[in-house]
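Please see the structure below; I have some questions.
Only a single protein chain was left out; the remaining protein chains are all shown in position.
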Amino acid sequence: MSEVVTVTIDGRQVEVPAGELLIKAAQDRGTYIPRFCWHPRMKPVGMCRMCLVELETPRGPAIVTACTTPVSDGMVVHTRNETVQRVQEGVLEFLLINHPLDCPVCDRGGECPLQDHVMAYGPGESRFVEEKRHFEKPIPISDLVLLDRERCILCARCTRFSEEISGDPLIEFTDRGNGVHIATFPDLPFSSYFSGNTVQICPVGALTATAYRFRARPWDLTAVESTCLQCTAGDRISIQASQNEVLRILGVDVEPTNQGWLSDRCRFGFQYLGSPERLATPLLRDATGDHVEASWSEALAVAATRIGDVLQRSGGQAVAVLGGARLTNEDAYALSKFARVVLGTNHVDAQMDDGLDPQFLAATVDRARIGDLETAKAILVWGPDLKEEHPTLYLRVRRAAQELGAKLVVVHPRRTGLDDRATHKLTYRPGEGADLLTELVAGTGRAAEAREALAEGPVVGLVGRAGYGEDPRLAEAVAAFVRTLPDGKVLPLARRANVYGALDMGLAPTLLPGRVSVAGEGADAIAEAWGGLPDHPGLDARGILEAAAAGDIEVLILVGADPVRDVPDGDLARRALETVPFVVAIDQFLTDSSRVADVVFCADGFAEKEGTVTNLEGRVQKVNRIVPGPGQTRPDWSILDDLARRLGVELGLTSAEAIAKEIAEVAPAYRGVTWERLDWEARDGIVVPEEGHAPLRYVPADTPGARHGGDLVLHLARVMYDDGVLARHSPALAGLAPGGAVFLHPDDATRLGLGSAEQARVVTEHGEATLPLRMDDTLHRGVVYVPFNQPGVPPLGPGPGVTVTPA
Amino acid sequence: MTTQLRVITRRMTEHPADSHTLARYEATGGYRQARRAVGMTRDELVELTKESGLLGRGGAAFPAGLKWSFLAPARPAYLVVNADESEPGTFKDRQLLERDPHQLVEGIIIAAVANEVHHAFVYVRGEYPKPARRLQRAVDEAYASGYLGEGIFGSDYDLEVTVHLGAGAYICGEETALINSLEGRRGEPRLKPPYFPAAKGLYMMPTIVNNVETISNLPHILEMGPDAYKALGHEEDTGSFLFSISGHVNRPGNYELPHGLTWRELIFEVAGGIRDGHELKTWIPGGASAPWFVPGDHLDLPITKNDTGKAGSMLGSGAVVVMDETTCVVRAAERIVRFFAHESCGQCTPCREGTTWLEMILRRIESGAGREVDVDLLLEVGGNISVGLAWPPRMTTICPLGPSAVSPIISITKYFKDELLAHIHGGGCPFEGGER
Partner (left out) sequence: MGIYPAGAMSRWSPETRERARSILARYPEKRSAVMPLLYLAAAEEGYLTDEGMAEVAEWVGLTPAQVQSVASFYTMYKREPTGRYLVSCCTSISCMLLGADEVLAAVEDEAGVPAGETDEDGVITVEHVECIGACGGAPAVQVNYELIEGVTPDTARELVRWLRSAAPDSVRADEMQELFGTRRSFDWAIAEHAGAVGPYPAFEPYGTTDGHP
C-alpha cells in the first residue's frame, strides 16, 4: 500500500506513493497541473484534456492526461515544456470557442477555474471567427439549480456526481459530438437532495443556484469555516457572507465527515437567518394576551418573578426544560447547569420523544466512527432512511457499498434511498421488528441470506428508529446484535442538530455533562463543582409533556423547541402547553409552541455565535460566527446567566469560550477539549472521549421492546423537507416539502376498498386527516406510511394503531 | 493480371445462390473445424492462431493470437465480434455477413473455445439490417442444429450468441466504445489504461473484441493449418486481405488479395483503372482516417502494413478510395472532416471542438470566404488534436477519431496547397459544380 516510487517532475525528483494519479502526486509535491474535469472525490474521466503532460517513454515522448496516469517508478514527466504549453493552450482555445465570455454577469466570475486557467495557461486571443454554439440561456433544471449550457465546458463533474456519488442520475449528457449538452428529462427535474454540490463543483458558471444567483461577487464575500447543524453528521462547511448577511454555504472537503459534499438542506437551509420573521426583541403578553415587544430587563424580571414563585412554592419538580438540541455545547452546558443548579430539576430533555435512550446515544460501547465505513466489509442499516434524515451519511454508506465493495443490508418498512446498492433488503411492519431481528440473529427464514452477508467483519451497524411507530428499544437490540458480529461497531442514530452535544452536556434526565450518569461515577464531582444537584428522578420529553398535560408542571421552558410540531404525538404537546400555567421560550421564531409562551426571549442563531458542537460519532468541532443576530438577540448562555442572577444564583458564565474551559474541566468526556486546539491543530475535530476520559460505558440492552400488531400499523417517518420552522422560513426550501400523503401497498388498498381512490381518511388515536392516497408496492404489507410534519397535516402520531377508509 | 484469392470469399463465389445457408455451408465442409476446436485446449488454439500470424482486420492490424493471449484469467470472459463497419470506403464485412454468415458463426465458435467464452455478441451496425437478418438466421440454424446453445456438438461446452444492432454511431467501431454501447451506454470510448478489454471489458470482465473478417478467417486457419495460411500472404501480412475499392475506378468492389502487390496493380489492374477519359489524382489507401497517397510518390509502393506505415499512412480496414482529376480536394477533405465531426462522441475537448472547427474552416474556404491565414490555422488547429501532425498521430484526445480528421488536412496542405490557395484567392471553388 504505502510503497513509494521516485518520479521526476520538471527535472525535480520527488517521492510519491506508488499508483497514485500523477495529477495528485504532482500537486502534493508542489506542481499544480491545470484541470477541469478531474475531481479528487470522483473517478477520472480524462475528458477535458487540460491536464495533458508529456511523459518520457522508451518509444519517445508521449502525451498523456495526468488525471488518468498512475505514477510508476522512474517516470519522467514534463508539465510545462513547450509541447505541453502548446497543447494546454490549444485545449483552452478549444474550450473558449463556444464559451460566451459573459463573465461580467456570471456568478462564477472572479472564482472561475476557466477564467483562472485562461489567465495562467491560455492563448492571448481567439482565432475562431465562426458562429458560436447557441442554447437558450439559463433554464431551471430544478427549484434550486439553473443551467446555462453555453457556459458549460462538458467536464461531466455534475453528471458523474449524480451517478457516482448521490445515486440519482437525473442530469446527463445528451446528443453527441459538438451538440453534446447537459439535460434533464422533460418534466422530470433534477430534484436531487444533493443538487447543490453540482453547483459547487462546476468549473464554470454553467450551474448556478437560484438562492445565490446575482447576490454577490466573490471578492465581496467574507468566509468562515464552521460545522453544519442540519443533521448530526457534523459536516464541515464554509459560511460566506457579505454586509452582515449570510449568502451561501459551501462544503469543505474533510476526510472524517462529509468529504466535501452537502445536502441541499444544509447548503440552502440558512436563509431563515435573514428572515423578517426572526425575533429581534423579547416578547411579553399584554393584558389582552397578545405578544408585545419588551425590553430585556422587563422580560427577564417577569420570568424571574414567576419562576421564583413556583420554585418557592412547588420546588424544581414542578419545572421542566424541553429542547436544547440546536444549541452549541457551551449553551447546552449553560442550560444544563441552569436547570440543575437554578431550577433544581432533572426534568430536562433535548430529545423530543423521537430518539433513543440518551445513554445509548451518548456512550454506547463499541461506537463506530463514520470513517469505519471506509474499511467495513459489511454494513447493516436498520433505522431511518439515511437519505432522508442523514443525507451525508447516506453518501458515505453508498460509497462504501458502491465503490469500496462493502456488503450492505438495509432493514426498513419500505423503500429507502440505499436499496439500489443493498446486497439484501428486508422490510417489516413496525412493531414486529423483534421477530425479524430474531430471524436475523439466528440466520433463518427470510433473513438467512442477509445474515450471511454480515458474516465477515469489520461490520458497522447504523441503528436508529425507522419511524415513530417503532419502539426505541429495538434499535438497542439491533446494536446488541451488531456487537456480536466480527469486529462489530455501532453508530446509534439521532437526527436533530447538536443533539449529541446536548446529551453530552447533560440535557437528558439521566445524564450530566461529560457522559456522566446522574447516579453514576463522576456525578459527585459535578455536584461538587456546581454546588449540588437535584435528587429527584427526571422525566424525559414524553414524561414532561404527560405531566404537564396532567397539571403537574407549573413552569415549562422551551429552548429552541417546538414540541407541537416536533414530537410524534403533537396532540399531547398541544394539551401540555395549554395546561402549563407559565411557559418561557428561548427561540429565533414564534413557533406553534412558542406562540403560547408567556415570555419569549430572542436568541442568536447559527452563524451568529461561536462555540463547539458534537456529531454522531462524538466528534467535537467548532461552529463560528460571521454575522450578528438581528436586533437585540443574545446568546442563550447569556440569557440564562442573567435569568439565574435575577433568581439569586451566580452561574459564573462570562463568555462562550470561558464556558468551554469550564466544560473541559467539569465534563469528564470533554477533558482537555479546548477552542485553541480545535481552531488550530484539530480542525477536523476531536472525537471524545479521548484516551482515559470515559466515565460511562453504556452496554446496549438486548430487549427489543413491545410487540404490537393489529391489521394496519402506522409508519410515521421524516423526509428531507418538512414543515419545520427553520425550513419554513428558508425560501429556497420552503416549497420543497412534498406535502401530506398516505402510502399503502396496492394489495392493502384493494383489500380496504381503496383501489382507485385518490384520497383516504386516516384515523389514529391522536388525530385524523384526509390525505392524498399513493400506491407504494415497496411497503411491507399492512403498513400505512405517512411522512411526518408536512404542511397542513394535523398531528397523527405516533401510532401504531391506524385505520384507513375511503374519504 | 493479379489473381484474386478465394479463401473467405470462396463459397460465395462458387455458390452464389445459397452460400448463406446451413445446407450449403455444411456441404462445403462447414462446421468441421468448429467441431474440432471444441475438443482442443485454449493453449492449442491460441498457439495455432499466433503461428498463423493472423492480424486483426478491423484497422489496427494487431496480431489476433497475441490479443487472445492477453485475456485476463477472471471469468466469465466475453467475445464481441465487431460488425460495426462504418469507416467511409469500407463495405467488406457487409458482404461477409450477407453472403457467408455461417463462416462467421463457425469462427465465433472457434474463438469462443479459444478464449473460454460462453457468451459471444455480434455488434452489427444499425444500418445493416439485411446483414443482421442473414446472420441471425444463421445463428438460429446453428442453435437448431446443436452448434450453439447448451452442449455444442454434443460436448459439454455451452455457447450463447447474441446478435445486437447498433443505432448509428461510427465511434462504436472503437472497441471500448462498442463495449459501452453493448452495455447500454453512450458509445464513448473508455480510457486505456485502465480499460483494456482483455482485462476489463464487457461488464468489466475480460473481453476479446475481433472484427468480422478476422473471425471469418479462423475456420480456414484450422482447416489449412497455420503454415499454409501464412503462405497465402506476403511476409508479415499473412493470409488474404479484403480490399474495398471505391470512387472513380471502373470496377469498384471487394477484392480478396494477398498483400505485396503495388498500388498501381491494385488500382489499374484489379479495379480496372480510372473511369474513361480521366486520370488518377489521389487516393486514400486505408479508409477515411488515413492520410492520402498521390501518384507521383506512391503508385509503385508495395501494399504492405510496413511500407504503407513508413510512407506516412496506413492500410487500416483496407478501404481504398480513388479520386480522379475532377475532384475538388477541399470538398473531399471537407466531406471527410465533416464525417469525423459528425461522428465525434463529444467527450473530449480537442475532438469535439476541433473537428467541428476544422469543418467550418474548410467549408468557408470552399464557399469562397477563405483567408490566407486559414491554411496555417488548419494546420495549427489540427496540431492541437494531433501534435506535430506526426504519423502515427500523437493524440491529445482519448481515441484516434479526432486525429483521423486531421489526416485530410495534412494531405491537402501537403500535396494540394496550390488548389487550396486557388480557392482562397479565387473566391471559391474552381471546379465545376463547386461553390463560389
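Just so it is clear, A and B label the chains in written order, and each chain counts residues from 1 on its own.
Quick note on the criterion: a contact is a pair of C-beta atoms (placed from the backbone, for glycine too) under 8 Å apart; a residue touches a chain by one contact, two chains touch by 3 or more.
Everything numeric in this text was worked out from a predicted model, so none of it was measured.
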Note: the excluded chain touches shown chains A, B
Return the single residue from B:Pro63, B:Gly225 or B:Gly253 that touches the missing chain. B:Gly253
Touching residue (missing chain; options A:Asp168, A:Asp372 or A:Asp566): A:Asp168
For a quick check of understanding: of A:Glu89, A:Asp419 or A:Glu765, which residue touches the chain that isn't displayed? A:Asp419
In the complete assembly, which of B:Arg57, B:Arg99 or B:Arg190 touches the absent chain? B:Arg99
Touch with the omitted chain, as defined above, among B:Asn115, B:Thr176, B:Asn210 or B:Ser244: B:Ser244
Quick one: which of B:Gly187, B:Gly383 or B:Gly402 touches the chain that's been left out? B:Gly187
On chain B, the omitted chain is touched by residues 12, 16-20, 76, 85-91, 93-95, 98-99, 119, 125-130, 132-134, 136-137, 160, 162-170, 181-188, 203, 244-248, 252-254, 284, 288, 319, 321, 323, 327, 331-332, 335-336, 339, 342-343, 345
Contact footprint on chain A, counting only the chain that is left out: 168-176, 183-188, 415, 419-420, 777-778
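The rule we apply is simple: only the chains that are shown with their structure count from here on.
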Counting only Cα atoms for the centres, state how far chain A is from chain B in Å. 55
Contact set on chain B toward chain A in their complex: 169, 186, 191, 193, 341-350, 352-357, 360-361, 364, 373, 377, 380, 383-384, 387, 394-398
Note: in the complex, chain A contacts chain B through residues 44-50, 52, 61-63, 68, 70, 83, 86-87, 90-91, 93-95, 97-98, 127-128, 130, 153-154, 156, 173, 175-180
